[in-house]
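The next block holds one structure in the form of structure tokens; read it before the comments.
Yeah, one chain of the complex is gone here, protein chain that is, but the others are all in their spots.
We call the chains A, B and C, going by the order they appear; numbering starts again at 1 in every chain.
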Amino acid sequence: MAVSTQSSTVMNNVEAVRATLYEALKSDERVVILGEDVGARGNVFLITKDFIDEFGPNRIIDTPIAEASIVGIAIGMAMEGLRPIAEIQFADFIYPAFNQIVGEAAKTRYRSNGEYTCPLVIRTPYGGGVRGALSHSVSIEALFYHVPGLKILAPAFPADVKGLLNAAIDDPDPVLFLEHKKTYRLIKGEVPSGHYTIPIGKANVVKTGSQLTVVSYGLYVHWALEAAQTLENEGLSVEVIDLRSIRPMDKTTILTSVEKTRKLLIVHEDNKFGGIGAEISAMVAEEALFHLDAPIRRHCAPDVPAMGYAETLEHEYMSSPAKMAEAMRALVRF
Amino acid sequence: MAVSTQSSTVMNNVEAVRATLYEALKSDERVVILGEDVGARGNVFLITKDFIDEFGPNRIIDTPIAEASIVGIAIGMAMEGLRPIAEIQFADFIYPAFNQIVGEAAKTRYRSNGEYTCPLVIRTPYGGGVRGALSHSVSIEALFYHVPGLKILAPAFPADVKGLLNAAIDDPDPVLFLEHKKTYRLIKGEVPSGHYTIPIGKANVVKTGSQLTVVSYGLYVHWALEAAQTLENEGLSVEVIDLRSIRPMDKTTILTSVEKTRKLLIVHEDNKFGGIGAEISAMVAEEALFHLDAPIRRHCAPDVPAMGYAETLEHEYMSSPAKMAEAMRALVRF
Amino acid sequence: MAKTDTKGRALDRHGLSNDQLRAIMRTMLMQRQLDNRGFQLNRQGKVPFALGSEGHEALQAGAAMAFRRGSDILAPYYRDLGLAVGIGLSPFEIMLSIFARAEDHNGGRQFPNHYSSKRAGLMSFSSILAAHIPHAVGAAFALQYRGEKNRAVLATCGDGTTSEGEWHESMNFAAIHRLPMVMLVENNEWAISTPLDRQMGQPEIWKRAAGYGIPGERFNGFDPIETYAVVNAALERARTGGGPTLLEGMCYRFLAHSTDDNDMTYRTKEVVAEHRKQDPVPRFEEVLIEHGIMTRVDIDAMKKDVLRETNEATDRAEALPYPAPAELYTHLYEGAWQPWQ
Partner (left out) sequence: MAKTDTKGRALDRHGLSNDQLRAIMRTMLMQRQLDNRGFQLNRQGKVPFALGSEGHEALQAGAAMAFRRGSDILAPYYRDLGLAVGIGLSPFEIMLSIFARAEDHNGGRQFPNHYSSKRAGLMSFSSILAAHIPHAVGAAFALQYRGEKNRAVLATCGDGTTSEGEWHESMNFAAIHRLPMVMLVENNEWAISTPLDRQMGQPEIWKRAAGYGIPGERFNGFDPIETYAVVNAALERARTGGGPTLLEGMCYRFLAHSTDDNDMTYRTKEVVAEHRKQDPVPRFEEVLIEHGIMTRVDIDAMKKDVLRETNEATDRAEALPYPAPAELYTHLYEGAWQPWQ
């Protein structure tokens, strides 16, 4: 983390996104924000509140409800020298933009042999635990992380939100920036002032431990930390890794940890089958098989489309610190 | 395989698709085919040639170029009692339909608690080796196999094409049916006459062996068989499994084989990172870790968007029986 | 955009009987009552979310009257409480949806107001805007394909939703095949905080019809009788082989977008109050009274009855359980499929 100033402020994740966007708009005229209700409403989570008053409707662009073109137009802007930050109101509505993201943004540089580039950030809130029901709760990372040409970030802490969002905005290639909406106001932390970036593709060991490696990201990092603390109190030592970056992923940090603890639990809110835990497990099975003292386990959502609206269904779908602690215990004791 | 008649014919994969569609149209009035150029042109691979003359433009529906609605309209037909078979001309053009497939078709039954269903087949040719360049060559299975509510089939042999396409058409839920375009005319085989289905979710051991399990699907099954034969001649014994079904996948067949051979090589044309090989590897690492005598290896495409048009680029992107044999040898000898 | 005010003129009732006019009134009152109930329950902390439809009552009750129960199909969107009630969903069914109870058609899986009822011909839809329009087209194709004359599909959406690509693709396909479908746009001037002039280059959505080669028409969605007449004519054309129609009903969203929204961040109290003067519910009450179809006493009795029914529905639904946790795993496929098996 290359922090350029000493001071810092306590912020939640919404505030961290907002502060970062604000500074980007202030410091680079090429930056524009486009999306549904980002103008007068200031985004449905108030992330861009009042921006339109300061930067005007040409930089804070309320779009029609048309996600394919939100991304597609942002691509055109990026190809022509702007630095667009496109917002998809909820991650669940990114599907119509799939063609533009996967077929176009990810391939612009490649297909033109480097002649055209696509420096584009797509921000979107994802994840559950907010009674968002079937279509305001989904995790989308696994639908995109297979795609060469994209980068995907999913920070969990306010300081990472700022450092990685800055890195995404500075990046010369398309970045999908995932914000867990349940962490928006729940998670607070110190955020350094001034411009700094956190390198894309670096995971973070957020708790050291010796008997089990837990890899997670987003909201579940916080719950995994809670669970790890519970185990700590029981005398069991768990290391927790916050991936932060989903494409690229940080092999070194994961392998270093697994070679030490010799056990790996992957935890994510997204469905298990074909989720990003599959790739993590496969990488470890390829590179560190003989370091393992237990099977690699994945603690993930059941294989249903998403959580239902009813409290009971959401509760059943989501994990919890208690459920995570149980999965950790089982593997430590394996 | 529940074969209902004794006789059989030699067909290639195009002919197998065509014959199966024809029989479905003949036997069930609810079946309609819709897609670009499926009418007078009879599909760009001539799969539906002359169908429009026999079944008319109301059953063989030439659609506008609008993939989201090809699938979306098919969903509406399916919800209202028809049995639509939608075609996406090339798998590369399925991206605009992503919302309808992932957000809608896969969730119709679930979100309505079973009140509405979506018995829909989406057929599409995928894969490379035909100088299709960046946008007529892609593999798309990994972009969809994570999605609860879908089924995904990718048969490699004409008899499986027919049996599985029949199963897909009979299925009461949405099925994505992937046809490897390079196998269309290349691969020939005996196809039983009459109506039969092959159960969805069952892999097939297409060659038995004792020293290594190779799991593949599509075109690469044929190349893997060639490579396995090469190794056989060298005195090395390789078992080859043709997945056929990508969601659901067949755990039993894979585990049974791996527990016997104690080594696993996954081979696919699609990119490695987040490809379906990741899930296969993760499942084995979870369920059979201590049966393994070597790391699980994945022999897949490099992490670039797709093959370029130039011969050299396509050649570099694709595997080959020789490259596969090399990967097999390395693992057998591990 | 005329005729709402019938003062001094004979009522052009477009063939509607007194019973039908009273039924429209009741649907409008019921819509408003159930709507308010949702917000009330939200304020009481009993439900986490509610979504109002105030301002859409006349449009929806009028359109519902044109809908032929038992044969037409409705492909609605989340603001169609009045249409749902108007075509036959019970207040109890509405409350089940609001409370996300196990007995709800969707088993408590979807957000409130995302109805689904095979019995009523109301097609299941998701929260993804415009995604249901191609489904409506497909259903209309099925009707035409099977030669089911005299049936049609009524699809609805908001003004903002017409910007989606899937909306365009659907209109185009319906036009090519002259499908029995009516696309009814409920233009309430807002898409959450986005006004019409940020949604489209010119504000008359019906004018897109000519580009598709189908009839298009705009009408006053504050007038339930005019709405009925226009929607009925379009549905009748659809049922009799005349193909699809694009309709644009003008109304207004009196409330915030939902309980999660604060509309005072993007519009003023004054502008809303100005539109409130045209509130279709009291206006239609006056019309019926003026023309001797109902008395004030009748209407008050009707309101009481609507309130009673709403209360009963609320109590009955509230008392029921949420779906059991095990329900999370059902109805994904027919049969018990697992991704690994």
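One rule holds in what follows: a contact is a pair of C-beta atoms (placed from the backbone, for glycine too) under 8 Å apart; a residue touches a chain by one contact, two chains touch by 3 or more.
Small disclaimer: the values here were computed from a predicted structure and weren't measured.
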Whole complex considered, the hidden chain contacts A, B, C
Kindly state which of the options A:42, A:201 or A:295 is in contact with the chain not pictured.
A:201
Determine which one of A:104, A:160, A:179 or A:239 touches the chain that has been left out.
A:104
May I ask which residue of C:35, C:80, C:166 or C:263 touches the chain that does not appear here?
C:166
Tell me which stretches of chain B touch the chain missing from the display.
36-37, 39-42, 44, 49, 62-69, 92-93, 95-96, 131, 133-136, 272-274, 302-305, 307-313, 315-317
Considering the whole complex, not just the chains shown, which residues of chain C touch the missing one?
163-169, 172, 174-176, 178, 197-202, 207-214
Which residue numbers on chain A touch the omitted chain?
32, 58-59, 63-64, 66, 68-69, 71-82, 84, 96, 99-100, 103-104, 107-117, 148-149, 151, 172-173, 201, 247-252, 283
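Here, only the chains that are shown with their structure count from here on.
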Please indicate which chain is farthest from chain A, where distance is taken between mean Cα coordinates of the chains.
C
Chain with minimal offset from the mean of all protein Cα atoms
A
Quick one: chain A and chain C, Cα centre-to-centre, how many Å?
37
Between chain B and chain C, centroid-to-centroid distance (C-alpha), Å
41
Centre-to-centre distance between chain B and chain A (centres being mean Cα positions), rounded to whole Å
31
What parts of chain A, by residue number, touch at least two of the other chains?
68, 92, 95-96, 134-135, 273-274, 303-305
Within chain C, the set of residues that touch 2 or more other chains is 107, 109-110, 126, 128, 165-166, 332, 338-340
